[in-house]
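Every protein chain except one is present and positioned as in the full complex.
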Amino acid sequence: MRKIKLKILEKKPSLFTRLTLGILMFLLAASLAYAVWSLPTQALGLSAEVAKNVEMSGVSNPVTAVLLNYRSYDTLLELGVLLLALFGVWSLGGVSANKSSFVNPILDFLSRFLVPVFILFSGYLLWVGGFAPGGAFQAGAVLAAAGVLLFLNDWQLERKYSGFSLRFVLVLGLVLFVAIGFGFVFLDRVFLEYPPQLAGGLILLIEAAATLSIGISLAALFLGRDPSVKSDSKIDTGVHK
Amino acid sequence: MTPAFLYALVGIVLFSIGLYGLILYKHLLRKILAINILGSGVFLVMVALAARTGDAVPDAVPHAMVITGIVVAVSATALALALMLRVDAETGQAVLPEDREE
Amino acid sequence: MLIDSPHWISIIILLPILGAVASFLWRQHIVKIALTTATGTVISVGILSWQVISNGVQCYELGAWNAPLGIELYVDGLSVLMLLVTAVVGFAISIYASAYFEGNKSKHFWPLWLFLWSGLNALFVSSDIFNLFVTLEIIGLSAVALVALSGGAKAITAAMRYLLVSLLGSMLYLMGVALLYHSYGTVDMVLLSLRTEMNPAMWLIMGLMTVGLLLKTALFPLHFWLPAAHSSAPVPVSALLSALVVKASFYILWRLWIVVFPLDNDAQVGLGFILGVLGSLAIVWGGVKALQQTRLKLLIAYSTVMQIGYLFLAFPLASIMGWKAALYFILAHAIAKTAMFMVAGNILIHKGHDRIADLYSTVQHLPLTIVAFSLSGISLMGLPPSGGFVAKWLLLEAAIVSGQWWWGIVLLVGGLLTGAYVFKVLGYAFIQENSTNEPRPIGISKRMEWTALSMALFAIVLGFIAPFVLGIMDIGSPFTKGSL
Amino acid sequence: MNFDNWVPLLIVIIPLFIAVIIFALAEDKIKTRSTLNIGASVLSLGLVGIMLWGVSKGFHYETRFSFLPGLDFVLRADSLSMLFVTLSSALWLLTTVYAIGYLEGSPHRSRFFGFFSLCVAATLGVALAGNLITFLLFYELLTLAAYPLIVHRGTQKVRRSGRIYLMYTLTGGALLLLGTVLLYSITGTLEFVASGFLSTLDSSTHSLLILVFVLLVSGLGVKAAIVPLHGWLPQSMAAPAPVSALLHAVAVVKAGAFGIVRVIYDVFGIEFSVTLGLTLPLAIIAAITIIYASTRALFQDGLKARLAYSTVSQVSYIILGVAIAGPIAAVGGVVHLVHQGVTKITLFFCAGNLAETLGIHNISEMHGVGRRMPWTMTAFTIGALGMIGIPPLAGFITKWYIGLGALEAGHGWVLIVLVGSSLLNAAYFLPILYVAWFTEPKGDWPAEKKLGKYETSLLLLVPPLITALFVILLGLFASLSFSALAWSEFIISKEFLL
Partner (left out) sequence: MNFDLNTFYLLAAVGLPLVLVTALMIKPRAKTLIYLAPWMALPSLLLALLMPVDSVIEVPWLLLGSFIGLTETARVFLFFTSIVWLSGGIYALGYFENKVKNATFFIWFLLAMAGNFGVIIAQDMLFFYTFFALMSLSSYGLIVHSRTPEALKSGKIYIILVIVGEMLLFAAFVMIMRSVASIEFTLVREMFTHLEENNLIIALLLLGFGLKAGIIGLHVWLPLAHPVAPTPASAILSGAMIATGLLGLMQVLPLGEVELPFWGAFMMVIGMTSTFYGVFVGLFQNNTKTVLAYSSISSMGIMIMAIGLGLVSPARWSLVSLAMLVYILQHGFAKAALFLSVGVFAKPMTSNITRFVFILALLIPVLSLVGAPLSSAFVAKKILEGQLYLSSSAWSEWVQVFIPWSSLATALLLARFLYLIWSKTIKVHKDSKKEQDNLVPKTMWMSWLFLVVMVVLSPMIVLFLGINTGSILELISVKALIRFSTTITAVILLSYIAWYITKRHPIPESLKIPAGDLLIAVEKYILPGIIKSLTHSIQTVQKSSRWLVSYVNTAIDSGLGFVTRYMGELDKKLKEWTVAIVLLLTIMFIFILFAWRL
């Protein structure tokens, strides 16, 4: 990774600007505080409705219920955002990484030990999401950590898998979510409406696929470029400036 | 001074610090970090105020929103970092053109 | 039967996403997939708007959860028109882009663009402020990635600045959403409109959300990121940015202003005054800067800064006619600006640079492009046969009826400034002196010229179909307080 | 929508349609382009003839479709519009023939003829407009279509005059738009009604109505080249001759004057304008324009510049005639619309001939040109004498009626203005005739070209002769039933509730 010159001793901006900014920030914080303070101390918000409909949602953890049933549309779009970020990063073409031949033994050992633990742990997180804090995103994050660890060890995804199959897995979470969501429309239900009895299973299925996609896409984001493209290609300049 | 308000206050302070950092520092990495602080400030306020439901279980909807917010922030930061690298590669220094002090 | 099924709202969001995913997966025939998705989306938007026009407002609860808990999609006259303009502009840009990008670039362009399209459609139909945040983010990120697509140092830095600005805007907006939720317990606009009332928290909410959205809409003092981003991006992208993306955040501010914020009429006029003043400054500033530019794309970018100023003139008027005028401005500007950017694109490819000074030699080879430029110029200037004229007429009338005639004067000054820079460019198209021997110009595909011309012609036709369009605007009376 | 409803629209659409076709036509297809052009003008002249006959028989021609909420796009053939339409379409035919001859072998002719027919479509639209919004629409279209014609040559000087032209006309257009909107917000309707629809409004709105009047007249005044706003006209003389002939003699300038006539008669109504005390200042301004422009014309050596200043002063006759609130002066004003058009176009045609065949642009180069091009100079003499107001010619009829009307309405000073301006006209036209006829040519001509066996190509020679003939006929047989004078009396009889 090319060293980024992190000029620590940046030229300090003049005292005057810093002072005015400070005052402004203080003013902003004060007004925000006042606004928050003026809010009622007791506010139920939507906790009542959530509690009432939890058993209908197929999961017992209210957050997952909100996340994957009541406001599942948000989550759908959110997966889209993640995928979008990936498209964006890949479109930038990424910087050519220089492979350092030296493998750090400690790192090598640790990764051999930790990677399976991470995978196991992410599986658990996925499962526990139904009734305790956890779920697809947290599991995906852990999975990604495993991926990062591997990349630090100069692990390379075989060329064979880095093409269509990689892209398919990346996209799997979103596609499955949409498929399930829209599937029931043909059984004269509304988009993203699950039959109550199947809700639990469906949510788990969606979460599993989401975890997989999130994990791999976060790892790919860390890698920073499209593995299927040969790494030595310089940043390809636009065809028309 | 309910604990919810206290945490919210911390969130607000984070928000202001994030904004301060974003404005003042020239280096893109510092700016991206400032944006993240800004984001976490907002999320903290969101979660803190969710705890005003009286009984132990806080309101779940803000929590779900925060999760979505966090994912969005992550992907935005990823894109920002990738862009910063490209800026650095293209212009030799990770600073926006107007902030460049030649 | 399929046509009158209620699910078209969700289809117009999902179709582009699936299109994006498919084009991401199967890269070899990416253009075919993308164009079919584009036509599919246009058709579905057409069906949806036909449904709304014939039997009124549509409300669609996602996941069958009603308002406070679930997310509700709501389509009224305003959103139909925004969807239609997005569809028209989107379709034209897709055709244009299919000829503009080749090889590597188009591999990245289509998925990002289709995601942007679905984000736009989602934004225009949603009536949930947090959902608006997410759609705003989709649009923001994809727009940034698209700007960075052209790869030069200028484009990358512009994209970086644009990303930071858009993130800051979204965070401010999110803080507003948080406060709103925690003071009234819901994020659904309809319920909010019933519950909001003036209190210190409300002041701050309004302040934060308005400023956040102003930053993303690039109103005058906060416009610094727009010229660089719009001029250095590839042509179809800058057309997208000027015509649609900038309008999306304006749309949100508009909805909030009318539905959510507890402003009675003279409160709207009072607060709107600030926006009106900023709008007038934008008009004057944008106009004068555009006059000074020597490159065509920068000129058009500054003209966007000016046209945004027009939109904000409607706020202090706070009358239905004023809002209708603003909506008409959006329509006319979107289409005319797309045509103008396409023209700039054609010239750029044809000659390799877009310096206005030696435009003369292009006129010989691209007569249609120059005709497109003059027609869209006419619409931007607001001269009679065009859509711009209708908008200018309505706004002028609203200004005079509401007694605030000074906004009318600003409008006219704006018209003159636009006239100045449009004719400055056109003037160069008539110079007889034979400019320096240009490198052999690269021929551009007929498709690009014809899309530019058809969009320009559509901008003129918009002038004649005013009664029909204004009729649509009344569906679900989007501009009255308790409408949603 | 039977035939009656389609005719006005057809008249406006034909040149528009032709313009589009010509734009697409390749540069070298001269034959097709000329036939198209002439065919279109003949066709629309025929249509105008039918309508003319119809209107005199009492038929009612109107095209109407809704254009803005509460406002319609109306093309209506009332007597006043018929006068201007006949004038424009007749002179359009002649100018097309002239332009074909004039632009022989010059570049960008497709572009020229395209914008040319666009201009004519706009003028016909202005003439036939049934309400103020349609008028505004075509008025602005005229501004746009005229610009490319002015900058047709593409030289730096021409572009500068184009820019000045735009500065004036666009501001004028903005003022007009503001006035129209203000009027619409007060009255709620913009239809042209025989003797104006504002008299019924209560007096509280009068101050606003005066503001509206000032806005409308200054907006139109830019095109009608009233003194403070006339700066663009002499500048835009650098345009090719057919452009300055049709545009500055008939289309652009006349649209402004015609607009003012419309505003005074069909929007405010003459009696109401008098009660508002608007007509006297307008008359004074018109008088000042006449005198000022004539004096400026004295010092111009450039032939077309002198003609331009004379146009500025002549157009103000129309405004003067209309502004003096008497019926007879009004007839003078309205008939001058036709007379000035015909006379001025003859002069511009001849100026064009001189420029094209002999390369003469300034009066000092015109020594003995009468001997070299006798027929062109005869047409020029007829035109010049017509302008001065020598009896048998058309100009005299106008001055006679305006003078008479002025005395009728008690404005004696107008007669002095008329006499003074006629003297000034003589002072700047007779030297030209003197130089042309009574002096020996000095050496050879600046850029002589042999065009055909007569003094110049027939395409250039015939139009001025026809228009010169018209100048004589309009004057000589003024009292006939179908002459311009009788038609304007027919118009005015409707405006004044005699």
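Residue numbering begins at 1 within each chain, and the chains themselves are lettered A, B, C and D in the order written.
Just so it is clear, a residue touches a chain if its C-beta (ideal position, glycine included) is under 8 Å from a C-beta of that chain, and two chains touch if they have at least 3 such contacts.
Keep in mind the model is a prediction, meaning the values are calculated, not measured.
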{"item": "Shown chains that the omitted chain touches within the full complex", "value": "A, B, C, D"}
{"item": "Contact partner of the left-out chain, one of C:10, C:166 or C:210", "value": "C:210"}
{"item": "Listed residues D:16, D:274, D:288 or D:407, member touching the removed chain", "value": "D:407"}
{"item": "Candidates C:26, C:224 or C:406 - the one touching the absent chain", "value": "C:224"}
{"item": "For chain A, the residues touching the chain missing from this view", "value": "13, 17, 20-21, 24, 27-28, 31"}
{"item": "Hidden partner interface residues of chain C, rising order", "value": "168, 198, 200, 202-204, 206-208, 210-211, 214-215, 221-222, 224, 267, 270-271, 273-274, 278, 285, 288-289, 292"}
{"item": "Contact set of chain D toward the excluded chain (per top definition)", "value": "374, 378, 385, 388-392, 396-397, 399-400, 403-404, 407-408, 415, 418-419, 422-423, 426, 430, 434, 438, 440, 475-480, 485"}
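Note that only the chains that are shown with their structure count from here on.
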{"item": "Between C-D and A-B, the pair with more C-beta contacts", "value": "A-B"}
{"item": "From chain A, the most remote chain by mean C-alpha position", "value": "D"}
{"item": "Identity of the most central chain, Cα criterion", "value": "C"}
{"item": "CA centroid of chain A to CA centroid of chain B, Å", "value": "16"}
{"item": "Inter-chain centre distance, chain C versus chain D - centres from mean C-alpha coordinates, in Å", "value": "43"}
{"item": "Overlap residues in chain C, where contacts from two or more other chains coincide", "value": "69, 130, 134, 137, 141, 144-145, 148, 152, 175, 179, 181-182"}
{"item": "Pairs of chains, among all present, that meet the touch criterion", "value": "A-B, A-C, B-C, C-D"}
{"item": "Interface residues, chain C side, partner chain B - complex", "value": "69, 130, 133-134, 137, 140-141, 144-145, 148, 152-153, 156-157, 159-161, 163-164, 167-168, 171, 174-175, 177-179, 181-182, 187"}
{"item": "Contact set on chain B toward chain C in their complex", "value": "15, 18-19, 22, 28, 31-32, 35, 38-39, 42, 45-46, 49-50, 52, 61-62, 65, 68-69, 72, 75-76, 79-80, 83-84, 86-87, 90-91, 96-97"}
{"item": "Touching residues (chain side chain A, partner chain C) in the complex", "value": "31-32, 34-36, 38-40, 43-46, 49-50, 53, 66, 69-74, 77-78, 80-81, 83-85, 87-88, 90-93, 164, 167-168, 171, 174-175, 178, 182, 185, 189-194, 235-241"}
